[in-house]
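Quick one: this structure, given as structure tokens, is what I'll be asking you about.
Excluded from the complex is one protein chain; the other protein chains are retained at their positions.
Per-chain residue numbering starts at 1, and chain names A and B are given in the order in which the chains are listed.
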Amino acid sequence: MTAVAAHPVSSSPPAGTGLLPSGEPWQLIDPAGQPVTEAGPLPPDPTLTELYRRMVIGRRFDAQATALTKQGRLAVYPSSHGQDACQVGGVLALREQDWLFPTYRDSVAIVTRGVDPVEVLSLLRGEWHCGYDPHQHRVAPQCTPLATNTLHAVGLAHAARLKDEDTVALVLLGDGATSEGDTHEALNFAAVWKAPVVFLLQNNGYAISVPLAKQTAAPSLAHKGIGYGIPGELIDGNDAAAVYTTVQAAVERAAGGQGPTLIEALTYRIEAHTNADDATRYRNSDEVAAWLARDPLTRLEAYLRSAGQLDDDGAGRLRAEAEQFAAVLRERMNADVPADPAELFAHVYAEPTAPLREQRDSLLAELRDAGEQR
Amino acid sequence: MTSTLDAATVTMAGALNTALADALAADQGVVVFGEDVGTLGGVFRVTDGLAARFGQDRVFDTPLAEAGIVGTAIGMAMNGLRPVVEMQFDAFAYPAFEQVTSHLAKLRNRTRGAVSLPIVVRIPYGGGIGGVEHHCDSSEAYYAHTPGLRVVTPASPADAYRLLRQSIDCPDPVIFLEPKRRYWSKETAQLEAGGPALDQAAVVKRGTDVTLISYGGTVATTLEAAAAAAEEGWDAEVIDLRSLSPVDDRTLTESVRRTGRAVVIHEAAGFCGYGAEIAARLSERCFHSLQAPVLRVTGFDIPYPAPALEGHHLPSTDRILDALARLQWDDEPDERWLDSGGAHA
Partner (left out) sequence: MPDFLLPDLGEGLAEAEVIEWRVRVGDQVATDQTVVEVETAKAAVEVPVPFAGTVTALHADPGTMVAVGQPLITVGPAAAEEASGNVLIGYGTTASPGTRRRRGRRRPQNHSAGPVRVISPLVRKLARDAGLDLTAIHGSGPSGIIRRADIELAAQANQAAPATPLAPAMPLAPATPITSATPVTSVPSAPSAPSATETTRIPLRGTRRAIADKLTRSRREIPEATVWVDVDVTDLLTVRTQLNARTPDRPVSILALFARFTVLALRRYPELNAHLDGDEIVIPDHVHLGFAAQTDRGLVVPVVRDAHQLSARDLSAALTAHTAAARAGQLSPAELTGGTITVNNYGVFGVDGSAAIINHPEVAIIGLGRIIDRPWVVDGELAVRQVTELTLAFDHRVCDGGTAGGFLRTLADYLEDPVTALGDL
């Protein structure tokens, strides 16, 4: 494997034979915050510090969104608490010209990418199906039908190749999505076309309530790569350094014309599927506790402190920054967004068709009559 | 848009081929892909010669995966290309149905217009070719029922050229239904992209007594029936809808208010079929002009039959004439729907 990265870090982890993943998930920093030196060099400290900062903010955002849901200000919020390393590590490894294809659970990733958090929450508060312009930060709309966005990512990436543009698409998917046909087709198309796509698979162990054992009989989800001729990587998804390094290497592979990579990141969904789910029906608290002990923020904080990159003042400043972020978000979320019924008809086609204009006029007349009767 | 052929005799498949070639030449962003469309030139030869002429980056074969074809087309369109994809047969488009209805139809609306998907999904549809199972379906109602999609179907070679060129240029996603039994129909015409717009119906025969409404592969059948009707004393007007969604209400309403009688003809099963929508619209808009109920002549509500029985299922001239006879001429009501016994006052 050639190492052409600008950063002084090896471009790929020691892998299994060719396309197969390693037997154990690859890790750079262990849960206690100790570097696993034989695994390879760490990203530079500024990068690690930034990873930590973004995870702190992201975790605070996640908690705030959860609270907003309990207050009835959001219709639903699928939390990524516990998956922070994937959310942040994956996104920070992207270049500006790359695209992110998230699912409904990846709000923190989208915020990390730079999209306005109020716009990110537009879908979840029920204001509109997508609150941001995808072209602005190159983030596709939050995808609800699982796995369907994998094909979009492959298409966009392939188009970049056809146009001779340097663009890589990072698509986020979960363990449940790997059972959908679209994932299979996307991996296949990507491999055949050598599309510059990175598949970051956040395996958090559950698809709502269905555990991994009922989702697949494969030795690991990363093993599926070989079936398509795609290298599969198995990593510790709670290790931000490992996530960042692996995704970056895969981006470089893709940009270099060597095609797609399938990265399986082992992680855990600390909260329930959404706020209205009762996870105690299908998981026990011991399991949750065990994963809490592997918290991505805790371990990176421990490393940074031991490396002298973070002290109490610094941690305090980060906490304050995160609190400020949350306070601003709360404030802005208090403002009601006026919903314009006429907009229902505005974007169905490039130009509203004649039958649609009729329907729009009819609805506006209804509203006028109702208003006059009040 | 310039025409590429002087008036010449051309088949519908040939006209479509020319339209694709002209579109590929006119816009570098156009890409054509699907199963067997590259080297083979398509199972109906609609993409014949295009890969050789424009190269494998513009015209190419994909793995056998319809959801994949439409899904990747969406991604390509998000990155600025204009994909024209082919589903090999109507029933084989079903695996792509989720990508079509959940994303192709919705992405513009979902992003408030920020994302535009100028994609054409070409689907050969309909029967009448003695095809085995799954090769003769008519799925237009599913797509027409999906807001956000345009659904278009040509009935003649010249219109096939025109509608395909316009569909490729259109910023909205278009489901382009090609009546496969008319692929070999011929017409002497000059192919041009200008003319009636994408959302317009066409009065292909003027008449005074009744409006016959059809589209795609059934228009030719309807014109034959109109000629036969003339011999029996009915002067029928024939409308080719061309665009199923959006539908051209104005042309339909003007015609039916003038004739006072209407029959809708399509191959697809009648129950919840496209004709039901037309009948409802005509009943709303032309109520006081109607001399008789709006009738439909359609396929039966059965899975498309095997070739041996296909002829009984498809609308025929005879069946259309039967419907014409029931349109309450001579002030006589259609007795089918009267109660026996006449208990009502």
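Here is the rule we use: a residue touches a chain if its C-beta (ideal position, glycine included) is under 8 Å from a C-beta of that chain, and two chains touch if they have at least 3 such contacts.
This is a predicted model, so every value here is computed, not measured.
Only one residue in the set A:Arg105, A:His158 or A:His273 touches the chain that does not appear here, and it is A:His273. The hidden chain makes contact, of the residues A:Gly126, A:Gly256, A:Gly316 or A:Pro341, with A:Gly126. The set of chain A residues touching the chain not shown comprises 69, 72, 75-76, 126, 273-277, 366, 369-370, 373-374.
Counting over the whole complex, chain B has residues 260, 287-292, 328, 331-333, 335, 338-339, 341-342, 344-345 touching the chain that is not drawn.
Here, only the chains that are shown with their structure count from here on.
Contacts from chain B toward chain A in the complex involve residues 31, 57, 62-63, 65, 67-68, 70-81, 95, 98-99, 102-103, 106-116, 147-148, 150, 170-172, 199, 246-247, 249-250. By the touch criterion stated above, chain A contacts chain B in their complex at residues 128-130, 133-135, 140-141, 145, 148, 150-160, 162-163, 167, 169, 181-182, 185-186, 188-189, 192, 343, 346-350, 353-356.
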